[in-house]
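This report refers to the structure that appears directly beneath it.
A selection of the complex's chains, in situ.
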Amino acid sequence: MDKTLHSLADAVSVIPDGATIMIGGFGGSGAPIELIHALIDHRPRNLTVINNNAGNGHIGIAAMIEQDMVAKMVCSFPRSKDPRAFTERYLAGKIELEIVPQGTLAERIRAGGAGIPAFYTPTSFGTELAEGKPVEEFEGRSYVQERWLKADFALVKAERGDTHGNLTYNKAGRNFGPLMCMAAKNTIVQVSELTQPGAIDPETVITPGIFVNGVIEVQNPAQEEVLNLAEAVYP
Amino acid sequence: MTQIDDIKLSNAQIAWRAAQDIDDGAYVNLGIGFPEMVARYQREGCQAIYHTENGILDFGAPPAPGEEDWDLINAGKKAVTLNPGASFFHHADSFAMVRGGHLDVAILGAYEVAETGDLANWSTGRGGVPAVGGAMDLVHGAKRVAVITDHLTKKGDPKLVSKCSLPLTGVGCVTRVYTSLAVVDIEDGHFVLHEKLPAISFDDLQALTGATLHITDTVGDLIVPEL
């Protein structure tokens, strides 16, 4: 078994129009810029993108939005230093938004990966984000029922990987990565260093390979924040 | 009727047959006891990755006697070793793998399997101490749930039945049964005969089966090496 992918273009070539894609990252930390830019080259349209944010500047998810690839964003915080790509299209009614509290977003993704179709959370009870959702009382307190979130694909950035798909992450770049790996039918991961099985201590594996379908090595990957500070634009 | 005991497969042979359907790189959970035997008969060139409920992926063969590390055990509490590429995780992540549909196949034992795919394998319903372990999770999680079993109980009753009489482990979950006499698929609420021992006639096999055996395609010969 070898899950190695041999080019970024190949890695994302399987993603069709209309796909739902989870993209790892919190702001720029953990954003799989090289995979996203390869996806922009491939240019599927009408995508639903699940990410904590909605892009920043003119690279990464913001660039996907600028290229009119994204029909809907599912996120907790569609704001950034330079949110124009999303903001303009949202205010013009050209992109749909599902706003989800951050912890609920994380838990819905985990639930999708863990086979839990629904769960109850105190989060959002009594607010407009709970409208239309079932409410149930447990032990005298009210909770909102939330559903799992799954995707056709996940694009994730990790630090070390092996050819079986075992992963470690870099610092707070971990964020949604391990959850999204679980919740997508096809999880594609870019790693800074691709190793043979056995090179990662089994105690320190964060994402076991069972959750990963393909790994591609991208040495010295770009950091979204650094690109934005340099006012980078893609393509 | 043929003397069943003379022709039926041994447990090792049933395990061997089940192992032939496991692909290279498949993620597999083997139930405690008899199903663990399947790992011995992996096809040449195929390397499945074995999952154990207690938090290991890609464990290997038992260690040499005296070399056991009792913090490195499988769900049956037997000592195991690690393959390169192994990982450890806690129980909630382990069952996220199970429940979340990430395992390619789970192979379990059975008291009874119904033509609807219902499985009874955790309780004889006779009192005593109930113990379920991970069986109820596995049957609703793996992409494919297969059973290996003798075709008959020790008393000679069919284990493949129209409806389970014992407490259920899961509803409509089994899709293939490897028995000591046949390989039987479960499709749309029916037993469909996939392979049978050449030495047993269809009618004899039907007589030993508690529900109608359907035939939808050529029935293969169940041929297994001496083991």
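Letters are used for the chains, namely A and B, taken in the order the chains are written, and counting of residues starts over at 1 for each.
Criterion: a contact is a pair of C-beta atoms (placed from the backbone, for glycine too) under 8 Å apart; a residue touches a chain by one contact, two chains touch by 3 or more.
Remember, predicted model here, so these are calculated numbers, not experimental data.
Engineer: What formula, in the shown labels, sums up the chain copies of the full complex?
Structural biologist: The total chain composition of this structure file is A x2, B x2.
Assume only the chains that are shown with their structure count from here on.
Engineer: Once you find the CA centre of chain A and the CA centre of chain B, what distance in Å lies between them?
Structural biologist: 36
Engineer: Considering only the defined contacts, which chain B positions touch chain A in the complex?
Structural biologist: Counting only chain B, the residues touching chain A are 24-25, 27, 47, 49, 51, 56-58, 82-89, 92-93, 95-103, 140-141.
Engineer: What residues on chain A touch chain B, complex-wise?
Structural biologist: Residues 1, 110, 112-116, 162-164, 166, 182, 196-198, 200, 202-203, 205, 208-211 of chain A touch chain B in their complex.
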